[in-house]
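Heads up, the thing below is written out as structure tokens.
Every protein chain but one is kept in place in this view of the complex.
When the chains are written out, they are named A and B in that same order, and each has its own residue count from 1.
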Amino acid sequence: MSYQIVVCAGIVPDPLQTLEPVSTPQGPALKNEAMLPAVLDPWAAHALYEANHLAKNMPGSKVYLVSLAPKAKLQQVLMTIAQKVSFELIALDGPSTGFTDSHDVAAALAAAIEAIPGLDKSRLLLFGGWESAARAAGATLSMTGERLGIREQFQGVDSLTVGSDGSFEIRERVEGGKHLVSQCSGAPAVLGWATGNLPEPPNSPQVGMQNMRTVMPALQKAKPAGVAVTQQYASVALPKQQRSTRIVRDVAAAEVARELAQWIRGAH
Amino acid sequence: MDVDIVCAGFGPAAGGFLTTLTRGLPLADGTLPQILCYERADDIGFGVSGVVTKGRGIRASFPDFDPASVPMAAPVRSEKVLYLLDPVGASRRSATLRTADSLLRAAGVPEYEAFELPHIPAFLEKHDGLILSRGQFNHGVGGQVMMSGAAQIWPGMPVAGPLIEGERVVGVQLLDHELQPGMEIRAALTVAADGPVGPVGRQLDEHFGLPEGHEKREWAVGMKMVIDLPESCPLEAGTVLHTFGFPEPEIFGFFYVHPDRVASAGIFVPSWFDNPVRTSYRYLQHYLMHPYLWRYIEGGRLRSWGAKTLNESGRRGEPHLVGDGYARIGEGSGSTNVLTGSGVDEAWTTGVLLGEAVLELLTQSLPFTKENLEAAYVRRRRASWLEEESRTAEKSRDGFHRGVVPGLIGMALAGFSHGRLHIPGAPHEHMPAVADFFSEHLDADKIEAIRVETAAAGKPLHDALMDAWGWPPIPFDGQLLVTQQDALLVGGKVQAAPGYADHVVFKDESLCASCGGQTCIAICSGQALTQGETKPAFDREKCIHCGACMWNCEHGNVEFRAGAGGLHSAEN
Partner (left out) sequence: METILVLLHTEAGAPVGKAGLEVLEAARGLGGDVAIGLVGADCAAAAASVAGAGRLLAVEGEAFAQPRYATDASAAEALVKAAGAGIVLAPATSRWARCLPGVAQRAAGRIDTHVTGLNDGTLTRWYYRQRIEASLRRAERPWFLLLEAGIGPAYAAAGAAGAAYERVTAEPGSRTEAKGVIAPQSGEQTIKPEAELLFVAGAGWTKKQKDGAVHMDRAAELILGMLKGSGASLGSSKSLVDLSGEGHAVLPFLSHLNQVGQTGSTPRHAKGLATCCHGEEPHVVGWRFIQDRRAVNLDANCGWARGKADVLYVADAFEVMEELNRLLG
């Protein structure tokens, strides 16, 4: 049993960066977006690690990474990601901002996936993040799956176990810190990953060298994707959140504890 | 793994090297050597150094360079050198400076506690130069190199050191990760471009020694902030201010205005500043609050922050530039001009020269022996403007070991005489002890009381000593004046990839236990070193890899090894 695992992963500003929206003629954008260090969307990155893990355990499987992002920025992110896991890159040149519509992004991704030479939908697993640091909750991934005709979909996945008969046991995050356990007969399926359980793989020089054989050619031939902001934005702003903070200092720990105990016990 | 050329570090020097080299590839016969470059930081361009540069080398590489094509770049439009007086009365000024200050004040000159020099000596001015964010510039350069397909630059991959067999360098050893041992990358040519505190350059120095009469003894911490200027700031993009005199006479400062209402402001804390309480971050805040600057930046916002160590030995610190299987470029190769305070363009140019040399050797199918590299690279370097200017600068700063005024006079002498004249001076052998240093202001009992109090509260001693000395407290505003801990998080948190060992190691704990100065803690740019029980405690996640702990330990007790991560911002 082997799979074609296609991981859809956008790039986003490093979540540790300070973000500020600005207006542009093309719609809302982030201030200094081109300058902000970017990373692979964190949930999608986990999906990529899971894909790699699964492919290693299923000989003959192959991992594709499909990404729509400004080419130069994508190249920069890939120099780190390409050292971690093996994949074949399919790059689309276009905006990575969260303010574009998931509908259009899904259309571009699905078209790129359909064009993969030798695509076998019966062995296709579409991976991605269930959340995104940019836009939404797995919407793009799910819509891409629909466009590819995949009607077994999972979101918030923390584990995928392949049975000897090719069936999947999948655990999805649901309300209350719990997992929903589902049994699926097998591929094709869409899996929007939460964080899973795999650590971030360390950078490996050999993996990087191997990936470079496809990464640079893919970037060089990345086609522009027709994605634009179509929503009518009335406003885009940082939430008002400034509170007046009472600072308690030079007070004994026991006193702090007493105040906290009272606060915890007190009715809200 | 075997490759043709491996380069350690991706800064301006490696940028110049790889740009020049890859432009000449593949060779006429179709040969495309395999070239790899490894960078410790998480991304290329995550170092620190906003820079004003004449940009001769950079412009030579990019004749059509358009500053508008690189974020934060601007042509220099105006330039001033300012002597800053001390508005708070805490600065340690010599009698000469105090007299000068009094005279200036009596003459009613300093409207904003600053005196503008009527003329900028030609050797200092940067007219027609560029203001650059080195991070953004390097980013662009790295992208172009990689898109050429002729070289690969891998960030987040620290090099532990060179592989040396006999007297020949045969490649580099990558750093061990707990999930995988560091790989050996064997190469016909190893290029050390890992800066003044990089492990490859330092281990080469240790193994091969320095040429006769050379020494690396002068250092500085350069620390800066990138600031979103308030709407009210009238300064134009391209404005450059060089300052001296405040917060301490020994501390030089700079202020550059980038496009879109952004400025870089910072200071240099040199090794010849003989104060054991050398807290760059606090000094930087006092610097920003100097009335001359504060009127421009008040109401602004800290956007990012960073620091690095500079090798200020210049040509005197030049190591063996080549040997069998290796060549050295950039700051670690002694390229910084200590008279003009310029390093980026010089580093870039060393890389360009090596790039040309390597192309020559590859074309002729000559091996990377010491002799061939001497003939191809060192010869080019000796014939360049770089060599001529670094000789002028070589001894220009020696006078600072006698004091700030002799130092400035020495610089002027060297600059105007093209290096024929200078004021000699020998560096201090030892940093003064805290008690001795503060003896005029504080008695030993008071210092001891502060020491005990800060240790109990887990607070930094140096900060308390600055308070006691008379420096006013910093009025934190959460916007521009933020704690050092917050600064570590602004504009991209300092990062330490998991799985790597601590890279700052104290060799002999008993030496730390008996050390009264603990300058390593005071100087630590990221507050990664704090008071520990016996030795200082090291927090890898706050280290920005500046290396100041290493050269500030007068016992030589800090081992500064290769590590991963550091600053996480490309705005610098």
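Assume a residue touches a chain if its C-beta (ideal position, glycine included) is under 8 Å from a C-beta of that chain, and two chains touch if they have at least 3 such contacts.
Only a predicted model underlies this, so the values are computations on that prediction, with no experimental measurement involved.
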item	value
Residue of A:143, A:160, A:207 or A:222 in touch with the missing chain, whole complex considered	A:143
Residue in contact with the excluded chain [from A:34, A:228 or A:251]	A:251
Residue in contact with the excluded chain [from A:35, A:106 or A:160]	A:106
Residue among A:58, A:162 or A:184 touching the omitted chain	A:184
In chain B, positions touching the absent partner	178, 458, 476, 478, 482-483, 485-486, 488-489, 493, 498-499, 532-535, 537, 539, 541
Touch list for chain A against the chain that is not drawn	12-13, 15-16, 19, 21, 28, 30, 42-43, 98-99, 101-103, 106, 131, 133-140, 142-143, 145-147, 151-156, 158, 169, 171-186, 190, 194-195, 197, 199-200, 230-239, 241-251, 253-254, 256-261, 263-265, 268
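By our rule, only the chains that are shown with their structure count from here on.
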item	value
Chain A and chain B, separation of their C-alpha mean positions in angstrom	37
Residue numbers on chain B that touch chain A, as the complex places them	1, 36, 38, 42-44, 46, 71-72, 136, 139, 142-143, 146-147, 149, 152-157, 174, 177, 179-180, 183, 185, 303, 489-493, 497-499, 568-571
Complex contacts: residues of chain A adjacent to chain B	14, 16-18, 32, 34-35, 37, 72, 75-76, 79-80, 83, 199-206, 208-209, 212, 216, 219-220
